[in-house]
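Certain chains of the assembly are absent from this excerpt, and the rest are unmoved.
Chain lettering (A and B) follows the sequence in which the chains are written, and residue indices restart at 1 in each chain.
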Amino acid sequence: MRVGVLGARGRMGIEVCKAVDAADDMELVAMIDMGDGLFAASDAGAEVIVDFTTPDVVMDNLHWCVEQGISAVVGTTGFSEQRLDRVRSWLSHKPEVGVLVAPNFGIGAVLMMQFATKAARHFESVEIIELHHPRKVDAPSGTATHTARLIAAARAEAGLGPVPDATKDEVDGARGADIDGVRVHAVRSTGLIAHQEVLFGTLGETLTIRHDSLDRASFMPGVLLGVREIRNRPGLTVGLDALL
Amino acid sequence: MRVGVLGARGRMGIEVCKAVDAADDMELVAMIDMGDGLFAASDAGAEVIVDFTTPDVVMDNLHWCVEQGISAVVGTTGFSEQRLDRVRSWLSHKPEVGVLVAPNFGIGAVLMMQFATKAARHFESVEIIELHHPRKVDAPSGTATHTARLIAAARAEAGLGPVPDATKDEVDGARGADIDGVRVHAVRSTGLIAHQEVLFGTLGETLTIRHDSLDRASFMPGVLLGVREIRNRPGLTVGLDALL
């Protein structure tokens, strides 16, 4: 499979080039960044384009890919519903082209959320503990908040009431943040990187799903999975979930 | 929902009676054990029968249930393919009756296996650690062996090669048991009950699924789930998985 990378000199782009280069079933045929022309990719016969650029240029890049009949895997941020609709309309004229737009390429994180959503309806208790390095500014993390919302929605759909909790005498903050009825605890410590644990409990048993992420290389297997799958998925795919 | 229990004085039957009795949406209408007649259940208007008896009598019990048009949830062991086929043939004449036969009613354990099977295709490394009380005779546990086989099958289907492992200098046993290419470690310690951890790893991240079971009450939510769902599932259902 012949792959071109847009944003090839960016932090993520460099990792993508390394990962494509190391994959047995892929060939890195074009490394394009600001100032380079896009046609270098089509000239080199790229079958799939990976785009880690910026919100400013990503729509131009995507429009060009679709016009050229090249499928695309996009990790660039800033996709509103309006933007996604525009991509869909382009793709409607090119039934053989596939585009994957994903906010998170970490397979482990995406599976954690999928499994948590699935388990949510079967356990009366659930809490989230996320653990990060102490330089992090927000608490809880975006992933933890998103996971809590997914769980809360699944519980509501299954008709579950509030999580049991007899706490009456609480030192302020001990029971964590309340995100849609799910308690979320944020731990900060030197020596940690990015970790999350979802704990489910019911009569006599608990189920724990834990994700530990050590560096941004962890996004690469997800990018490669996207590259491999997108040619068999014409149209727009949003989120890595659909491929897992 | 009116529920009858067969094997009501057995270890598991007693727990089932307590759980049905405590459920808001169920009424325990018949507690039947050796020496009691089955018609006590139909006379009491049982809509679902739970059977935790013995391999000797379970087929007679099930035949009677199907004949009476009563759905059944069965935790009794000893179901061969031949026995399952016989149940299917009885049910073919009673399209409104459902029967659930499940070897394991622990929702947590069943979800752990489902999630592990799903995750298996996305991680190059995987190992299983099971931890039990020191009175356990077999190592690894049946659940761990079964999980390893499910993972191995999923890896094969996804075309994954062997798990990476550079070990050359091993003290005998350090790397665990090899179950279809998946390493399984069995820990035994006073103070433990029944626990299992499945660790998946890929570039820069790990995903861990852990199940902790504290007592046999942990099977009851699975039994109640079966009771609630089986009337909407005519025919034979094997394994709790299908309901999760």
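Note that a residue touches a chain if its C-beta (ideal position, glycine included) is under 8 Å from a C-beta of that chain, and two chains touch if they have at least 3 such contacts.
Just so you know, these numbers come straight off a predicted model, no measurement behind them.
Asks: Whole-complex copy count for this homo-oligomer, where the file places 2 chains?
Replies: The number of copies making up the whole complex is 4.
Convention: only the chains that are shown with their structure count from here on.
Asks: Using CA atom averages as chain centres, what separation in Å is found between chain A and chain B?
Replies: Roughly 33 Å, centre to centre.
Asks: Under the definition above, what is the set of chain B residues touching chain A in their complex?
Replies: Residue list for chain B touching chain A: 106-109, 111-112, 114-115, 118-119, 122-123, 200, 202-218, 220-221, 225, 244.
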